[in-house]
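Every protein chain except one is present and positioned as in the full complex.
When the chains are written out, they are named A, B and C in that same order, and each has its own residue count from 1.
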């Protein structure tokens, strides 16, 4: 376990407890010069199966907690691990540069691409600077600018989604948060270049969809994607935000649920214990999946690409036709 | 004289003086029941020729004063007199609606057009509301939005230029005044619909040009159009803003000067005494001139239109090629 | 500062607080059945008593203070369209319960009975001032005008219909946002409606979006904010996030008039505020401006 061991989630406690015991026994054995390697190996084996059991049977709410894990890799970390030669480009040319949404040029393998993603902070100070990864309208307008630029130069677009939601603030409303989100969605539906979307952590409603329209939608095993936060849903339905776990279940927000209704195309498996336990491995898998998906669409004629994209989002409703 | 008689300009004083005398004599004759009609007619004839002499020999600086006359008709007055069925459309969809730049839909005769213009206030209160007709970036961004909309629906665009300059303010700079002006210019060079520009009062530098690129550029007889205000020029060159009249001369800013270098296509004559002395007559002439110019280009193929527009602005430089 | 963010995401609550009395909300037809003509209604805003018949005659605009009561989709269609011109389309599309959401089926059944509506939007074609158009009119009484798969599908179909038949489109939005009972499928309707709208735009057809009280969340943040021309009724609540969410997330004080039509006009987000009584006339004029003429510029 490389990272994040000091932030443990509720459901990880038994495992953490066991791991701590193993460590104690190891120390005891060392100190007393007793050979306990066989016993230790047996408990370690036990710990491993406990871990598998926990992480292969996560409830939706537990996945939400992993998706929100403070040590979960952020966009900038993935950029470092997945892409080469990143040059960040700034600004919406209208009002402000929004640090909650990062964008720029990079190479994926040897393909020049435009990359865009929500950027959470990696500590409190950065979280304040990056507004906890929640963009203002100018973030989405920067995204629109860079996406249209990608189209101009025929570059594929890769987006990384990880956002609690578009920022709900006074100034964000004044500057047209709704308009910015809608415009970003509209533009993405007609961009004549391939778009691959990776939902890496939180897929929070319109703020996620605003950079989430594309030709291939990939989703990390423990990410979630929802029309409303489980807490918000519970508040409205049952006037009780603490019933969020229940709401998480009802809303069908896990990668498996979304694959079942074809909202996503593919689930990207995470290292056992979550992406934060091995960012390098995680990034390697993501890179491989993006490349395979991108290669499948990169040579499509733009009209065919757009027709397919249209059909993809066209058929996602589930209604009754009498 | 319908309007504006209480604001008289320096060079109008002899005329005003004479007109006052005539009125006095008329009153005297009436009171005393003496027939002085012949004498009055003779002085009135004298006044008329004085007026012709003054207004046909205006210096550039005097024209600047007429162009800035507080009673000079503004865009909204012209809309009322020239167009039918005006519907004002608001907002840049980004930040704010700028009352210093008015835009919307109207009929010119029976042709649906998009109209845009700088809007000065007609009294102090309105001047504050309209920022003395000096747009912020959002004014130019509204103009861009409405012009692109006109293009979408194949509507000709008519713009009315009357601005001291794009507003030089802290917030205007923060929100990218330069970018907004440049973008408006760029868009106008490629809009696939006919554009007729009418410079009605002040043509103040970039703030004027931002809605001043078009296929036909018409200019009122006493309007001015300049790269810098005469005061600004005098300040820089001679460190003395009071030498503005001299600068006005040097800068070649009158309609005649501009016609000579082909920056404008046509001079629209004003009623004797200036547009403000008879707005109805002025508006009638403007309407006729716009219609004739628009009709000459409205059926052009867009590619031909754009090629001609390109050539028009392409050949305006005067340089030495060795 | 942010820890309450999710706890407080109560998009619907604000709206419910402002809900006008059931009696005033119902479509004319329905109201007539329920209320004797002599009944009085209290104005939400000025608190004055209005004779119900007068309120209905005044298109549910308070004659004293111009407060715009919410009205139903059919009421709108009746007063807006040229008499007899409306032809409903896609009425056979209704909500299922795609993710087996607790209580959704019952909710749907109950709302359908109470409103006599089949779904949260009525779509069709008709004429205003003689100009043919495609139309989508939402109804707040149907689960807060929320956009689920059926609402989204009906809007997509009417946009596609307009693109195919070269008709201008007008929508009347009234919505608390997405319909959470359909989970992510509801969110996807934002993309579906936007992309269908792109087809309308590609054909160079006019799209007028009329925002009424309230238009928030996923409906404002998709098709409703993307009109070529955007009109709002006076005093309508329009925005992305609800005031309560904003206050709980940011602890900011919100100024009076925040997220109202007048606020949006000032902030450049809408073109016009039009009183309901003028709406028919304004729409007719705007549609006429965009009728295709012989003298059109070929692009």
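By our rule, a residue touches a chain if its C-beta (ideal position, glycine included) is under 8 Å from a C-beta of that chain, and two chains touch if they have at least 3 such contacts.
Everything quoted here is computed from the prediction, not taken from an experiment.
Engineer: Could you tell me which shown chains are touched by the chain that is not displayed?
Structural biologist: Touched by the chain not displayed, across the whole complex: A, B.
Engineer: Any idea which of A:38, A:301 or A:322 touches the chain not displayed?
Structural biologist: Spelled out, the listed residue whose C-beta touches the missing chain is A:301.
Engineer: From the list B:27, B:190 or B:296, which touches the chain that is not on show?
Structural biologist: If we include the chain that is not displayed, B:190 is the one touching it.
Engineer: With the missing chain put back, one of B:15, B:66, B:100 or B:164 would touch it. Which one?
Structural biologist: Candidates B:15, B:66, B:100 or B:164; residue touching the omitted chain: B:164.
Engineer: So which bits of chain A touch the chain we can't see?
Structural biologist: Its contact residues with the unshown chain are 85, 87-98, 105, 111-112, 138, 142, 149, 151-156, 192-194, 298-299, 301-302.
Engineer: When the complex is taken as a whole, what residues of chain B touch the one chain not shown?
Structural biologist: Within chain B, the residues touching the omitted chain are 132, 164-166, 168-170, 172-179, 181-183, 185-186, 189-190, 205-206, 209, 213, 225-233, 235-237, 241, 244, 250-253, 257-258, 261, 263, 309-310, 313-314, 316-322.
The working rule: only the chains that are shown with their structure count from here on.
Engineer: Between what two chains do the most C-beta pairs come into contact?
Structural biologist: The largest set of C-beta contacts joins the chains A-C.
Engineer: Measuring between mean CA coordinates, which chain is farthest from chain B?
Structural biologist: It is A.
Engineer: Find me the chain with the mean Cα position closest to the mean of all the protein Cα atoms on display.
Structural biologist: C
Engineer: Using the average of all C-alpha atoms in each chain as its centre, how far is it in Å between chain A and chain C?
Structural biologist: Averaging C-alpha atoms per chain gives centres 33 Å apart.
Engineer: Please report how many Å separate the Cα centroid of chain A from that of chain B, as a whole number.
Structural biologist: The computed centroid separation for chain A versus chain B comes out at 55 Å.
Engineer: Where the CA atoms of chain B average out and where those of chain C average out, how many Å apart are those spots?
Structural biologist: Centre-to-centre distance between chain B and chain C: 42 Å.
Engineer: If a residue has to touch 2 or more other chains to count, which residues of chain B qualify?
Structural biologist: 93-95, in rising order.
Engineer: Using the touch definition from the top, which residues of chain C touch two or more other chains?
Structural biologist: Those would be 267-269.
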